[in-house]
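Taking it in order: structure first as C-alpha cells, then the write-up.
Removed: one protein chain of the complex. Kept in place: all other protein chains.
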Amino acid sequence: MTTTLPYDPVALAACARTIAETGRELAALGWTPATSSNFSMRLDAAHAAVTISGRDKGRLSGEDVMVVDFDGHPVATDAKPSAETALHTQIYRRFTDAGAVLHTHSRTQTVASRLYAASGVIRFEGWELQKAISGVTTHESTLDVPVFANTQDMNVLVRQVDAWLDAGKPLHGYLIDGHGIYTWGKDMPETRRHLEAFEFLLACELDLQRLRGERP
Amino acid sequence: MTTTLPYDPVALAACARTIAETGRELAALGWTPATSSNFSMRLDAAHAAVTISGRDKGRLSGEDVMVVDFDGHPVATDAKPSAETALHTQIYRRFTDAGAVLHTHSRTQTVASRLYAASGVIRFEGWELQKAISGVTTHESTLDVPVFANTQDMNVLVRQVDAWLDAGKPLHGYLIDGHGIYTWGKDMPETRRHLEAFEFLLACELDLQRLRGERP
Amino acid sequence: MTTTLPYDPVALAACARTIAETGRELAALGWTPATSSNFSMRLDAAHAAVTISGRDKGRLSGEDVMVVDFDGHPVATDAKPSAETALHTQIYRRFTDAGAVLHTHSRTQTVASRLYAASGVIRFEGWELQKAISGVTTHESTLDVPVFANTQDMNVLVRQVDAWLDAGKPLHGYLIDGHGIYTWGKDMPETRRHLEAFEFLLACELDLQRLRGERP
Partner (left out) sequence: MTTTLPYDPVALAACARTIAETGRELAALGWTPATSSNFSMRLDAAHAAVTISGRDKGRLSGEDVMVVDFDGHPVATDAKPSAETALHTQIYRRFTDAGAVLHTHSRTQTVASRLYAASGVIRFEGWELQKAISGVTTHESTLDVPVFANTQDMNVLVRQVDAWLDAGKPLHGYLIDGHGIYTWGKDMPETRRHLEAFEFLLACELDLQRLRGERP
C-alpha cells in the first residue's frame, strides 16, 4: 500500500527524527515558547517534511511531521501544516541547495525584530561569528538581516521575501516584526549553525546598544 | 472505605501526577523560587485538586496535592491548602470551562508587576505570540493583563478579580503587585501555553523598554 | 578505632551527602563559579561539617567535607577547611537554632554587593517573597540585608557581623562587598529557601532599578 505514496516513507521517518531531535534542543533553549516555531526539511525534489500546526516543539514525535509539496499543499494526509508553511516552501523553491528551514521565536529574536522594524534591516559588522554564515570568510564584512512587517496573510509575507531576493540582495535569514526568525542551510547542521549565529549576533548587538546607551 | 470519598481517588491521582510533572518543569525554569507558586486542576463538578502549602514545587509527589471544594475548603483531609487557594477556586466558579490554574512567581512576572502597579494594567500590542492566548487570532489586537494591589487578605484579592470580571472585561491572566501571575485554560496543556506566552510577552516588553529607554 | 572520634561518623556521612547534593544543584545554577562558595551543616553540639578549601562545588563527594569545632579548628583531620570557615562557625555560635549555612557567589549577589557597598545595606519592601524568610508573614514589612566591607582578614569580617548582631538588628543573611552572600536556617531545606529568596529579591531589585533608571 505504501508503494502508492509519492514520497519515500523511510526518508520521511528519518527527517521526522531529525526534526524532533532539533525541536527538543531548541525548546530546551527557550526558543519555541507556547507552541510557536516550525521546522522543515527537504524530503525530495518535489516534497518537504514540515511540522504539524500547534504542537509543543519540545515533544515532537514522528506523528507531528507531515509532507507538503513546494506550494505548501498537504500530500497524502489530512493533517494541517504549520500556518507559515508557505514561507518554508518558498525557501525550497528559491534556494535549490536549501535542505532545512528553521523558524524560531526566541525573546532576543522577537525583541530585535520590534526594535529594528522601522529601519527594516539589522546590519552586523565586525563580529567574528559572522563567519559562521556559509560563504562569509572574514569579520571585515557586512551581514544584513531584513525585518519584514508582520501580517496574518502569508501571501504578503511571501511577496516581501520575493521582493528582497528579486532585488538581488544576499539573504541568509530574516526576521518578521514581533514574530521571530527564519533561516536555512544545506542540511540541518548548517541550518542549526546559522540559527545559533543569528541568535548570538542579535543578542550581542542588543547588549552593546544597552551598554552604549544607543537607540537604533 | 474509599467509596465514601465525595470524589474519585483515581482521578485525583491522575491530577496529582500532572501537577507534579508541571511543577518539576516550571521549577527547572526558575519560576517557583523558595517554595512559592501553587497549581490546581478541576477534579469534578464540585472539587479541585490543589497543591498543599509550603512544598518545594520542583519535588511534588501525590502526597503534596489535596482536594478542596469550590469555596476552598479542604475535603476529606487535614492538610492545609496553599494560602491563595481562594484565587484558584474563584477561577473554577467563574470560568466553567477552566480545567487548570497555574500561579507562578518568576522574576520577570514579579518585576513587571511592580513596574506596572501604578497604572494597574499591562497592554500588549503587535506581538505574534498574543495568538497563543485562546481566542486571539491576530497580532493586530490588544491584550490587557491587569495588575492588582497585593494584600495578605485573600477576600480583598478575590473582590478585585470579581470587579474586573463584573465590568465585562476580558481576562486570561492577571498579576498581583510584587507577587507573580495567575493564568488558566481548558486543560493543563492550554494553561501551560498561556503561562509561557505571558512570561514571554512580559519579558519582551521589559526588554523593549530597557532598549528604548522608556519608563512605564 | 572510629569510636575515638569526637563526633558520629555516620552523622558526618549524612551531612556530607546533603552538602554534596546541595552543591550540585547550586553549581548547576551558576552560583558557585571557579571553586568559590562554601557550605556547612551543624553536626552536633560542638561540631560542624564544612567543605574543604578549593574544591569544585558541583562535584563534591564525602571526601570533600571535613569536621571543625565552633572555633573553626579542624577536628581529627589534616585537611584545610574553606578560608571563610570562621564565618560559618560564628553563625553556629550566635544562632543556636541554625542547622546549615550556605555561602554562594552568584553574579547577582556579587554585583548587588558592589552597588550597595557604599550605603552598607539593601532594604527590601513590598515583595511577596520576603515571606520566604522564616518569621516574615507579610510583604508589608522591611527586610534589611547588610553589605559588609571585604577583607582577607576573617577576624575583621567576624567583628563586622558581631557588631551588627550586638546592635540588636535582625539578620537572616548578609553580603560581603564584591564577594557573595551568607545565609542560614534551621536545616538545609530552610537555608536553601532563604538563599533562593535572597537571590530572587536581589535580582528583582536590580532589574527594577535598571528599568526605572534609578541609581542606588
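Should a chain be cited, it is by its letter among A, B and C, assigned in written order, with residues numbered from 1 in that chain.
In the analysis below, contacts are C-beta pairs under 8 Å (C-beta built on N, C-alpha and C of every residue); 3 or more make two chains touch, one makes a residue touch a chain.
Keep in mind it's a predicted model, so treat the numbers as computed, not measured.
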Absent chain's touching partners (shown only) are A, C
Candidate in contact with the missing chain, chosen from A:70, A:95 or A:127 | A:127
Could you please point out the chain C residues that touch the chain left off the display?
-> 33-36, 56, 105, 107, 110-111, 114-115, 150, 152, 176-180, 206, 209-210, 213, 215-216
Determine and list the chain A residues touching the chain excluded from the picture.
-> 126-129, 132, 137-140, 189, 193-194, 196-197, 199-200, 203-204, 207-208, 210-213
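Just so it is clear, only the chains that are shown with their structure count from here on.
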Let me have the rounded angstrom distance from the C-alpha centre of chain B over to the C-alpha centre of chain C, please.
-> 32
Separation of the C-alpha centres, chain A versus chain C, in whole Å, is 46
Chain A residues counted as touching two or more neighbouring chains = none
